[in-house]
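Yeah, one chain of the complex is gone here, protein chain that is, but the others are all in their spots.
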Amino acid sequence: MISFLGFLLRLAFWLLVAPLLPGIINKVKAWVAGRRGPPTLQLYYDLAKLWRKGVVLSTLASPGFVAGPAVAWVALISAAMLMPLGAAGGALSFRGDVLLLIYLLALARFCTAWAAMETGSAFEGMGAAREVSYAVLSEAALFAAVLALGIHTGSVSLVTMLSPMAGAGALLLAAGLFTVLLAENCRVPFDDPNTHLELTMIHEVMVLDHSGPPLAVILHGASVKLLLFTLLLVQAVLPMGGLSSAGAAGALAAGVLGVTVAVGLVESLMARLAFRRVPLLLTTAFLFCLFALLMAWKGGA
Amino acid sequence: MNALLLTMVPLVGAVLAVAWPSNRTRPWFLPTFGALHFLLVSWLFLRPPVVAASAWLGFDPLARAVLPAVSLLFLVCAAYGVAYLRIRSERSNRVFVALLLAVLGLLSAGHQARHLGLLWIATEAVTLAAVPLLHFNGTPRAFEATWKYLLVGGTGIALSLLGSFCLGYASLHGGGVGDLTFAALTAQGTALSRPWVLTAWVLLLVGYGTKMGLAPMHTWKPDAYGEAPGIVGAILAGGVTTVAFTAILRVRAVIGAAGEGPIADRTLLVIGLFSMLVAALFLLGTRDFKRMLAYSSVEHMGILSFGAALGGAGVAAALFHVWSNGLTKGALFLSAGNIRRAAGSPSMDVVRGMSMLTPRSAAIFVTGMFAVTALPPFGPFFSELQVVRAALASGHGVATGMFLGCLLLAFFGLTRVVFGIVDGRPRPTTRASASRFVETAGVIAPPLVLLGMSLGLGLFTPAILREAWLAAVNQVFPTP
Amino acid sequence: MSGGTLNLLIGLAMGLNLLALGSSRLPSLIRSMSLQGVVLGLMPLLMEPERLDWRVVAVALATMAGKGIVIPWLLRRAMRAANIERELQPFLGYVPSLLLGAGGTIAAVALAQALPLLPEHAGTLLVPGAIASMLTGFILLIGRAKAISQVCGYLILENGIYLFGLLLIHSTPLLLESGILLDVTVGVFVTGIIVDRIQRAFDSLDTRKLTTLRE
Partner (left out) sequence: MTPGVLLSLAAVGWVVGIASGRWFSRIWLGFTLAGAAAGLGAAVMVLFGGMDWEWRSSVAVGGEPIHLHLDALSALFLALLCGVGGAGAMYARGYWSEEHYPASAPRGRAWWSALLSSMGLVLLSANGLHFLIGWELFTVSAFFLVTLDRQNPEVRAAGWLYLAASHVGTVCLFAFFCTLAARTGSWDLGPMREQVGLAPLFWAALAGFSVKAGVFPLHVWLPSAHANAPSHVSSILSGVAIKMGVYGIVRFSGWLPVPAAAGWVLIGLGATSALLGIAFAFAQSDFKRLLAYCSVENVGVILVGVGGALIAAAHGDEPWGRLALAGALLHVWNHGAFKALLFLGAGSVLHATGTREMSKLGGLWRSMPWTAGLFALGSLAVSGLPPLNGFISEWLVYLGLFEAALGKGPAAWAAIPAAIMLAMAGALAMASFAKAGAMIFLGSPRSHFAAAAHECGLGMRVPMLALAGVCVLMGLAPVLFWPAVARAVGSWHPAWVAAPAPDSMATLGSVHLGFGILVLAGAAWLWRMALGNGLRRGLTWDCGYAAPVARMQYTSSSFGGIVSGWFRWVLQPERKMHRPRGPFPAGALRLERVPETVLERVIGPVGVAILHVSTSVRRLQHGRLQYYILYVVAGLIALGVLVSMGGVP
């Protein structure tokens, strides 16, 4: 009963808190640019509006066009449920759950790409192609990071493996994971969420044809994914072992905020990379994680 | 006595065939006397007679191990011959029938010859008797082929005669009284004069190797097999080569007794591998499917000599291979003959899509090709596997590697040609000439039977055959 | 009489080899070949007169008849049919063949030393002579273009072997000798027939025409 309640609370947390992050990022960007910018809760309004709107379906699209976003969304939420929240741990945890998490993200990616291809639009094909191609590198980096954590803690289940290592290892891992975060969530310098030149977009261009509830689901899913990676990053590098549960929660919140602000800052201070350079950056991220892995190995030995 | 009978019966048949007036019924002499011969052979096979050591002619273990195969092959080919000669009724078959029977008789003599000189005489006689068979078709190409067969083969024969003399002189020099029976020579053992023995070995190997068709003395083979009727090719490849191989084995026994076994084995190994390599390289490129069979035969002679170089187990495997190769090759030659006759050309540049025009022959041809390239469960698979196993057991790792490599290349070549002529869409000209050829039971059954026997030989090798081969091995490597 | 005459005859045979190698005219080639046959035929009679018996005589006569008369006659007939007199552009020129033959003969004598002989044969030139003749035979077989010259070459090769066979003449039984002789003769007959057929089929005896069968 209690566990069920906890489950609901956790679900509520993810559903409700996630949309906050894009708002914060946009605020930071506006602040740096000296504008007032949209309200922090803008995404909530958008979601509410979209939720009530009708749907325009491409004449070419199959039911998969709607099913895709739904599956992706469920996959993201389920992945999120696996992610431990500080002292509260994860909704359920078992040996190798981290792999399930990664593959749920992959499933979400597959469904988004599939839905994008439904419309037969050249631009959305372009976006899907980029999405799935860059995923190859970011997934490698992600695995390296997970392996580093695993070797560091000697465990393969999220709850126990998210205990940060000290010193350089943590820094390298942070750098790597942060880059992966930017790539996976299609932020600058990999992608520009609020450009309107389709040729230069990855994620946005995939969802051009979506509207109404499906679009809402996609946007919400994206925000959940952002929060997911932020939490992963924070818990992977922020030592909270000593703190009380309240303190830990505070630290966690602070960490998440910090990362979000950092994303915002990057977004306002950097320009988007040329696509040719993207693999280079991702490889760098991969190497960061790999070095972190080696540190972890030496640290243990 | 029995041994002489084996030789005499077919020769009598030959004489009768010459005398027989009717061109239409004469072909029946072939199966009749073939059957008679086969009955005699099998009777002797089941009741092996005791052969006096001094006998010049005898159904000894070595003869017992191979002669039945030849007789069997001849019988089936004879059955095919009836149908074949009916197709070729425009030509007189007097000489053809008579000489085929004569060849059988002389082959029996050659297989049973226990005397150096007699062996030579028989082999030479077979060579000469085969000549008119080769140019049965009477085309200029046939005569050219015959001419080459005659001179190259003659050279080989001359060398083997010289070799026989050398061996004889070796025995004289070693204090022998000039008794040239293999038994006596073997008995003389190390007393034989070494230089003469070695000279003799080289000459005899080259001489009989020419008959066998080992490279580089094989050059007559593609021409002869390419131009001769399929039935002649089958008997040449299955019978005459066997005589030469038996001869080499008999000589090998003497050399072994003289204490030069290892050298002999190494030469056999080298020439065997060389033949396989040459054959494989030719198979990769040849575009004529009857010449292809000739090269494949060269390859298998290489396998025989390779096996003979491996001591007891190897020789047993080689004798097994004599059977499996002879029967399978027979099927290939006969079906190839059908296809050649139907298509009107032996070249894969012209012949295509025979699986549509002569489906049965094509099917037999393909199956035979797989069988001869050691596809289980046909005979050659088992015999070649035994050869490989014997080679590995006697520690010839590298040689085995080369052996397998050659088999591989040969396989590529054979499949290339065979599927080239069987598949695809036939040309109109081919269609036209094929429409005049009927796949009667007479021309289909014999190769089928041969394939069946190859299959049975592989799957259920009769124990008595194994026993016969082992006995032959004991004759080649006498264990005092 | 002993080794002396024998060696003389063998020397004669060797000389005939060189003649055969050097002659461009087919008739002279055939003549030298047949002459050699006769010389060889004489040898058994002269080798050990004291041990002379009827079978040796028989063999000798048969040889002389076969090689001296029958075969040359066959070849001349074929030659007339094909009306060719001389061997033009052989594969191997005459001077080279001569030199090769001469060198070969010397080599033969040297090579023969390697092979141990029984005392009674020690003094004779039998082995070198045999080898020399065989060499000549091979040179003709390889170096000449006309079918007839090749046949002659083949026969000279056979002569060499026969010469060698003389080493065993007393130890090998008659049946063998005669069988071998028979085979050789039949062989030559068959060859003659084929030469004749080729002459009809290609109306020429130039083996350059016989190269249609090839890869």
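First chain written, first letter: the chains are A, B and C, and each begins at residue 1.
Quick note on the criterion: contacts are C-beta pairs under 8 Å (C-beta built on N, C-alpha and C of every residue); 3 or more make two chains touch, one makes a residue touch a chain.
Just so we're clear, the structure is a prediction, and the values are computed from it rather than from any experiment.
K.L.:
Of the chains that are displayed, which are in contact with the missing one across the whole complex?
P.N.:
In the entire complex, chains touched by the missing one are A, B, C.
K.L.:
Tell me which residue among A:V217, A:V259 or A:A292 touches the hidden chain in the full complex.
P.N.:
That would be A:V217, which touches the missing chain.
K.L.:
Which one, B:L6, B:L57, B:L151 or B:I231, makes contact with the chain that was left out?
P.N.:
Selected residue, touching the omitted chain: B:L151.
K.L.:
Looking at A:R10, A:R130, A:H203 or A:K225, which makes contact with the chain not pictured?
P.N.:
Of these options, the touching residue for the absent chain is A:R130.
K.L.:
Where the complex has a chain not shown, which of B:A35, B:I87, B:A187 or B:L284 is the residue touching it?
P.N.:
Only one of B:A35, B:I87, B:A187 or B:L284 touches the chain omitted from view, namely B:L284.
K.L.:
In the whole complex, not just what's shown, which of B:L409, B:A434, B:M453 or B:V473 touches the removed chain?
P.N.:
Only one of B:L409, B:A434, B:M453 or B:V473 touches the chain omitted from view, namely B:L409.
K.L.:
Out of A:L60, A:A166 or A:A254, which residue would touch the omitted chain in the full complex?
P.N.:
The single option touching the absent chain is A:L60.
K.L.:
At which residues does subunit C meet the chain that is not included here?
P.N.:
91, 138, 141-145, 150, 207, 210-215
K.L.:
Touching the missing chain, which residues of subunit B?
P.N.:
Contacting residues on subunit B, toward the hidden partner: 147-148, 151-152, 155-156, 159, 198-199, 201-203, 205-206, 209-210, 215-217, 219-220, 222-223, 262-267, 270-271, 278, 281-282, 284-286, 355, 370, 375-377, 381-382, 385, 388-389, 392-393, 400-401, 404-405, 407-409, 411-412, 415-416, 419, 423-425, 458-461, 466.
K.L.:
Take the complete complex as the reference. Which residues in subunit A touch the chain that isn't displayed?
P.N.:
51-60, 62-64, 66-67, 69-71, 73-75, 78, 92, 94-97, 99-100, 102-104, 106-107, 109-110, 113-114, 117-123, 125-126, 128-130, 132-137, 139-140, 142-144, 147, 150-151, 154-157, 198, 208-209, 212-214, 217, 279, 293, 297, 300-301
We take it that only the chains that are shown with their structure count from here on.
K.L.:
Taking contact as defined at the start, I'd like the list of chains shared as neighbours by subunit B and subunit C.
P.N.:
Both-contact set = empty.
K.L.:
Which chain maximises the distance between its CA centroid and that of subunit A?
P.N.:
C
K.L.:
Roughly how far is subunit B from subunit C, going centre to centre by Cα mean, in whole Å?
P.N.:
Result: the chain centres lie 31 Å from each other.
K.L.:
Subunit A to subunit B: how many Å between their CA centres?
P.N.:
78
K.L.:
Give me the residue numbers in subunit A that touch at least two other chains, ranges are fine.
P.N.:
Residues: none.
K.L.:
Name, in rising order, each residue of subunit B that touches subunit C in their complex.
P.N.:
Against subunit C, the touching part of subunit B is residues 117-118, 120-121, 124-125, 128, 131, 135, 140-141, 143-148, 150-151, 154-155, 157-158, 161-162, 165, 168-169, 172-173, 176-178, 180, 193, 195-196, 199, 222-223, 226-227, 282, 285-286, 291.
K.L.:
Inside the complex, what are the residues of subunit C that reach subunit B?
P.N.:
Subunit C reaches subunit B through residues 114-118, 134, 141, 147, 150, 154, 157-158, 161, 164-165, 167-168, 170-172, 176, 179-180, 183, 186-187, 190-191, 194, 197-198, 201-202, 207, 210, 212-213, 215.
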